[in-house]
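The full complex has more chains than appear here; those shown keep their coordinates.
Labels for the chains are A and B, by order of writing; each one numbers its residues from 1.
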């Protein structure tokens, strides 16, 4: 494991040292598990209770927490950000160091290769592809013809990229991802389906991360577009001609149907579905497993579903839900009865008043 | 890009030319983006507004629209079908032209290979497989032993087909698809699970398309069956012994549990779940993210879920939903009270009548 002094870590992350700046740190761990050679962090107040007893060599924390810290510290108003910045120092993924192309990789002679690429065993790159500087292609990954991959982008093992796809710089594409597969387009004809060839490609801008086994279809005519800084978790599905705005994130299992436009800085929690041909404005947050079936025209938090219940209660709830129509009718009847009673009472009152 | 005259395109598609039949067309584009060398189409009335100002060389449209068309046209009652038929002319996927087998492909000597196959780098075909005429196997795709792949079927890169699977003719299987993996079958025994070997294979009939990263399990004893002309979108899951009827389509993320039989010409929208051991008759349409937990015995449109709401409203809705039981009880109380009042009133009326 590489080692850094606290002073070096402060320099890299923008934090300030409290305590022995020459302390050597060899890794990151949780407050509970960290040893004296390791750094930990306190960001979520829920874990404050573990600060007192931590065996970490140093802790990343906010200024207000410093007084409670029994060991050295890296102090910064946003400890989680400092943790994120330093976490990369101990990442164990192979990087390009000089051009390394495994003998079993099959790269068409027409391919343009940048400097310092790392191309692992079994990789296949088809004609006219362009591979930027510092790109890493994991074992058995396939890159289609006329596809381009920007500088310092990493594709892990077993990724499939079709033809005419453009991936930007500093992107991370995890194993099993498929980019540029056909959009789902068919014309109905006499009870069968005539395929519509999908002629648009895919454009993925810079700093995008795509989780394992996610799929992004090529457009029908125009390309499908994933904006800058977008982060997609595992098993996300993006249909043809979808546009995902910059810095939007989608948790695992989200699916967006064709031609929908999602704004910037949106958050789709796990397993959200979005129907086709919709528009979602910037800064919308959709909670887990919700189904978006209409435009979201205002920023805000949106939800659907029924929440979880013990099965016996849920059965009652669903039974009642099915009877809502009848309840509504009974409510109306009651209101009518009450109105009649009141009219009658009023009439009787009038009669009495007349009599009086 | 290949070029065709309007006359040729009319011949291929069954449409009629209006205007200059010798006009050369080099591609397809939307009404808004098409250039003078390109063909566009008008099918959805929503896009009619773009017809007047289109820069396309020609437009595919219905007879009634011809009077509004400022350029040449291909006229047909079903413009979407004509678009589908012509779209393939500009598709840029490699096809077999003479037998081409990459030197790095590993093909067991016992494999039967048809004419004009295209087998890309890194492909592995196990013993006793049969590969039909004109089949394309994309890079790093794996075909299991005793599996057969029908004429003119294409498997894109990184597809995994297990043993004893039969795929028909003219099928398209996208990257990351897995066909023939074990069905999920276990016998419970003393708190653990004893695996049931899955001995059935998979039969996929002709003209089927399977989207990226979809999975189709092999049957327990009898095979899992995907009927003719079925179209599955990305990340669809078909469990063991499911039968999917001809020409049924499933959008992305659908999952069908074991032994369920789905009829012909059904449509499952995105992320629909279907429980096991059910029967769904022909011509059922299930809307997105619905959960089918009982047989669908009549053709029609089916739905579940709550729709989307702003989170604050949704919380209220769900709160009320949980109280439905209490509302029902209150409604019953009120009705009882009203009945008592009416009985009392009736009694009083009787008394008065007697008194009168």
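Observations on the structure shown:
As a working rule, a residue touches a chain if its C-beta (ideal position, glycine included) is under 8 Å from a C-beta of that chain, and two chains touch if they have at least 3 such contacts.
Here the structure is a predicted model, which means the values were calculated and not measured.
The complex is a homo-oligomer: 2 chains are shown here, and the full assembly described by the structure file contains 3 identical copies.
The definition used in the following text is that only the chains that are shown with their structure count from here on.
The centroid of the Cα atoms in chain A and the matching centroid in chain B are 24 Å apart.
Taken in their complex, chain B has these residues touching chain A: 27-30, 33, 78, 80-81, 83-85, 87-94, 102, 104, 120-122, 138-140, 156-158, 172, 174-176, 207, 209, 211-213, 229, 231, 233-235, 247, 249, 251-253, 265, 270-271, 288-289, 305-312, 314-315, 318, 321-322, 324-325, 327-328, 331, 334-335, 338, 341.
On chain A, the positions that touch chain B within their shared complex are 104, 106, 122, 124, 126, 140, 142, 144-146, 158, 160, 162-164, 176, 178, 181-182, 184-187, 189, 191-199, 213, 215, 217, 221-222, 235, 237, 239, 253, 255, 257, 271, 273, 275, 286-287, 290-294, 296, 300-307, 309, 316-317, 320-321, 323-324, 327, 330-331, 334, 337-338, 341.
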